[in-house]
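With one protein chain removed, the remaining protein chains of the complex are shown where they sit.
Moving on, here comes chain A:
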Amino acid sequence: MKFLRDLLDKQKPLFHKGGKLENLYYLYEAGETFLFTPNHTTNPRGAQIRDAIDLKRMMITVVIAMIPCLLFGIYNTGNMHYLAVGEAADFGDKFLLGAILVLPIVLVSYAAGGLVEAIFAVVRKHPINEGFLVTGMLIPLVVPATIPLWQVALATIFAVVIAKEVFGGTGMNILNVAMTARAFLYFAYPMQISGDQVWTYVGDKMPVDGFSGATALAVAYQAGQEGVTATSALASHNAGIMDDMFSFANMFFGFIPGSIGETSTLMALIGAAILILTGVASWKIIASAFGGAWLMGFVLELLAVNEYMAMPAHYHLVMGGIAFGIVFMATDPVSASQTETGKWIYGFMIGVLTVIIRVTNPAYPEGIMLAVLFMNVFAPLIDHYVVQANKKRRLQRATV
């Protein structure tokens, strides 16, 4: 790797103060530090050695944890297509079609967001934030495969600018950036991200008779309206095309329509395992959010006035994007609660709110997006009271 190093060293003066490209220094720096861990040494006073971790490592760990969801999402996109048009296809075909649909979305997201990051880094003279490694991957996983690419680009730019850069970059933001992108799409272009038609790519073919592209949440909500038992409505959905499409097991494994990365609870849990084992995400948030969702589902089941509410609580954990949202969105350390006590409350409330929104609000079939954003806003308040309690303990000690 010596020649790369030499190449970089040779170009360095160009970007330093007084060099021709001095304005682009942070672009150069981003490239350089991506390739080589810098040669900085510790300060003369203080810690003389440092832990091997850095933010890049932390962020790439999250990206790795998302890979199972991405791969499964690619497969499932193809899988749902061939199911909808009633054609038989092998694994390779399904995966290929999925890749053709999904990878452009990933590329557009990274390109649009990366461009914004780069412009801000140059204009505001700060290093390029690694946080975008994660955001750029999260956004494609929470949109349907049929989404127009220009919408992906627009949403990414909106989210990176409004949710992050105006606050000063990664570490300063209040809202989860990827969730903001999705919320932007949801409210600006609802046609392309809600309803029954968008989740399955049909292309120029005709769907088979009787095929419905509705998500499990929509089906369950409909059951509540019509007074049909939710589980049987789910089980009999699309009966002509596939047996038990919305069985508990099928929803857990994720062979159902939905946003690209959200359908498989199993893959999200594999991601959760990676994040928890590496200590990157807080297990407290993940555990309390799932707990909160189940508990709320259970309470609703007890108080049920319609069939949707009477649906068994554990169904809530595998339907929609709740698992993906909890594992990858709620645990974002910047926008989540920062105190350990706060994390329990924050996660729990996300679970509770998700289920409440799902069951009681007809306008929003899925609740996790709004629950996460809502609790992002409340996280500083939770922390405030936790820290206040600490101050109070200290004060009491002084006056005793």
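Things to note:
Definition applied: contacts are C-beta pairs under 8 Å (C-beta built on N, C-alpha and C of every residue); 3 or more make two chains touch, one makes a residue touch a chain; residues count from 1.
Criterion: contacts and distances are computed from a predicted model.
Between the listed names "Multicomponent Na+:H+ antiporter subunit C", "D-ribose ABC transporter substrate-binding protein", "Na(+)-translocating NADH-quinone reductase subunit A" or "Sulfate transport system permease protein CysW", the UniProt record for the complex's undisplayed chain reads "Na(+)-translocating NADH-quinone reductase subunit A".
Of the candidate positions A:Asn250, A:Ser288, A:Thr339 or A:Asn376, contact with the hidden chain is made by A:Thr339. Checked against the hidden chain, the listed residues A:Ala88, A:Met191 or A:Ala398 yield one contact partner: A:Ala398. Counting over the whole complex, chain A has residues 1, 4-5, 33, 35-58, 60-61, 127, 129-131, 168-172, 277-280, 282, 333-334, 336, 338-340, 343, 387, 390-391, 393-395, 397-398 touching the chain that is not drawn.
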